[in-house]
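The complex appears here without one of its protein chains, the remainder shown in place.
Let's look at chain A:
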Amino acid sequence: MLEFVYQLLFEPFFEYGFMRRALIGCIALSISATPVGVFLMLRRMSLTGDAVAHAILPGAALGYMVAGLSLGAMTLGGLVAGWIVALLAGGLARITVLKEDANLAVFYLLSLALGVLLVSTQSRNVDLLHLLFGSVLALNNEAVLLLAGIATVTLIALAVFLRPLVLECLDPGFLKRQSSIGTPTHLIFLALVVLNLVAGFQALGTLMAVGIMILPATAARFWARQLDQLLFTAVALALLGSWGGLLMSWHWDVPTGPAIILMLGFLHLVSLFLGQDGLLKRWVHPGKHLKS
C-alpha cells in the first residue's frame, strides 16, 4: 500500500532528474507568478495577463531567429517585447482618452500579428509548438536558475511596493493626494507581469503561462476574504496543481503544460463548489438565516 502511494505520488521526482527540475521550476513559478496573478485579479486585470502573454511572442521569435533555441536570447526578446507593449498600454492609458484595456488590445494584436509573421518565416513547426506550449520536462539547470531568480526579484518587488499597490486599487484618489508614486508603481507592476509571463513561458509556453498566474488566484478567492489569506491560499493551490499536473502528465503520458493547467482548472472547479464562498454553501442552506 505504502509502496503504491510512493510510486503514485513521489517516485517520479526521486528517480528522475528532469522531473525534479520540472517540479522545482513549477514551485518557483507558483510562489512568484501566482501572487502577481492575485493582484491582477484584484485590479480587474485578469485578462491583461493573456494579452501581454501574446505580446511576448514576437520578441521570443526574434530571439529564436537570431540565436536558435537559446534561453537567454528568447528570454531577452520576450522581456523587451512584453515591456514595450505593457508600458505603451499602461502609459498611454494615463495620458490619452483610451483606457488601458483598449490600448492593450491594440498593441497586443499588433505584437501577436508580428510574432506570427516572424514565426511563419521559419518552416519548422515543431519549434513553434515548443514556443507556444513550453517544455517543462526539458528544463535544464540554467532555466531553473532563471526561474528562481525571477521568483526572488518578484517577491522582493511585491513586498516593497505592497502598500502603494494595494492603495492604487483600493483608493486611487487617496493615493494621488498623498503621493505621486501611483504611476511608477503601476508600471513596475506591469513589468513584474511581463517578467513572470516570460518565466512561465519557459516552462508552460506563452499561452499557458497565464494559467498558473490567474487560475490559483481565482480559485483562492472562494476560500479567502483577506489579502494575506488570499495570497497564501493561491500559492498553496498553485503548488498543489503543479504537483498534480506533473504526476498526471507522468502517469498518463500526456503533455505537461496542459496537464498542469487542467489540474489548476480542476482545483478552481472544486473551489467554486466547495469553497467558503462557493456554490454548495448556498444550496445547502436555502432560505435559512442566522438569528443575528
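To be clear about the criterion, a contact is a pair of C-beta atoms (placed from the backbone, for glycine too) under 8 Å apart; a residue touches a chain by one contact, two chains touch by 3 or more; residues count from 1.
One rule holds for everything that comes next: contacts and distances are computed from a predicted model.
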**Report entry** Chain not displayed: protein name in its UniProt record ("Cytochrome c oxidase subunit 1", "Nodulation protein E", "Metallophosphatase" or "Zinc/manganese transport system ATP-binding protein")
**Finding:** "Zinc/manganese transport system ATP-binding protein"
Requested in this report: Tell me which residue among A:R225, A:H251 or A:H285 touches the hidden chain in the full complex.
Outcome: A:R225
Requested in this report: With the full complex in mind, choose from A:C169, A:L187 or A:L240 the residue touching the hidden chain.
Outcome: A:C169
Report summary line: For chain A, residues touching the missing partner are 42, 160-161, 163-164, 166-167, 169-174, 177-179, 181, 185, 224-227, 230
